[in-house]
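Input: a single structure, listed below in structure tokens.
Every protein chain of the complex appears in place save one, which is left out.
For subunit A:
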Amino acid sequence: MGKAALLIIALSVLAWEGRAAEHWPDPDWASTSAPISPALQALEAYAFAPRDGHGREGVRTDALLVIHDGRIVYERYVAPTSAQTRHLTWSISKSVLATVLGVAYGQGRFNLQDPVARYYAPMQAHPMVRIEDLLHWASGLEWQEDYEYAPLNSSVVAMLYTRGRADMAAYAASGARAVAPGERFLYSSGDSNLLAAALRGMVGSDDYAWQALFQPLGITQATWERDARGTLVGSSYLYLSARDLARIGLLMLRDGRWQGQPLLPPEWVAFNRQPFTTASTAPGEATPGGHWWLNAAVAGRTRPWPDAPAETFAALGHWGQALYVLPAQKLVIVRYADDRDGRYQHNELLKRALAAFAGEQP
């Protein structure tokens, strides 16, 4: 009896010590700067190549923030972006939306197999589409995401700026069925905005993202723009500082746990990180998971970013925005940018960041 009590005390002390040794941004990030090394210089040479004044060519990083095991080890901004800037995240918004949905999932507000129509009435036109299908970008609805090369027929341009802007989810729901739900991956900002409308239907509150995710994480400066109907533009328009976006990365790195409290169920994070099995993506393109992007190899291909570990996952946005999570290395990397051509390569940045912060040879 006495021995058992002693063992319990010893175990709780160990557990408490283990937690105390973990760093969290509470309220602000702790910081230790990494010594300047050739590997760090190589990373900077890639990320912060000189910009020419007028053109918009090449790699144009606005912010690079590296967190190791809960502490800032590197941080650099290019004016006018600063540590205070709420930077546009573009499609990183989609993965953050999925994380907000994860809190709702933990509260038992929905199941992955539920029809979207249960929470968003216009989807009664497509009663077979489930929440899980939207999270896999596999609604089966017609969609043209490309806008650089097909602006006329781009569904996303029409949704954000013209025909769909008043009610983006309704615009997405008005699309014709192309294939059966869950059958194929087709990257669609429409699917993400249907999720935003479904979330609104589930929670009945316009501030749910703040209550459920931002406030618990200590994020006080978030902007998330809405359409004219008041639904979050879940696909595109979340603005966060680099340090605040890193909080979401740390939450994911620690399997949904925040300071010892489970904010997301571990099975939700596992779903985010599970490759969508019927996905077929172009070589070099990240593998879709549950509204997050994975470095997992699919169908005998090499992994999308060969120089990064297979378990690397990310939230990615237009013009080079990225939030990378490298679980084994305990790294969270935020990159904000204004890349206007396709020259920036995730693999190259990850390779150099690993060399600089995880001691790996490039």
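Note that a contact is a pair of C-beta atoms (placed from the backbone, for glycine too) under 8 Å apart; a residue touches a chain by one contact, two chains touch by 3 or more; residues count from 1.
The rule is short, and it goes like this: contacts and distances are computed from a predicted model.
Student: Out of "Glutamyl-tRNA(Gln) amidotransferase subunit A", "Putative repeat protein (TIGR01451 family)", "Aspartate carbamoyltransferase" or "Amidase", flag the one the UniProt entry gives for the chain missing from this complex.
Tutor: "Amidase"
Student: Which of A:L141, A:A158 or A:L194 sits in contact with the chain that's absent?
Tutor: Once the missing chain is taken into account, the touching residue is A:A158.
Student: In the complete assembly, which of A:E22, A:E57 or A:E225 touches the absent chain?
Tutor: A:E225
Student: Going by the contact rule already stated, which one of A:A30, A:A45 or A:A166 would touch the omitted chain in the full complex?
Tutor: From the options A:A30, A:A45 or A:A166, the contact with the absent chain belongs to A:A166.
Student: List the residues of subunit A that touch the chain left out of this view.
Tutor: On the subunit A side, contact with the omitted chain comes from 80-81, 85-88, 151-153, 157-158, 160-163, 165-166, 207, 210, 221-228, 237, 239, 338.
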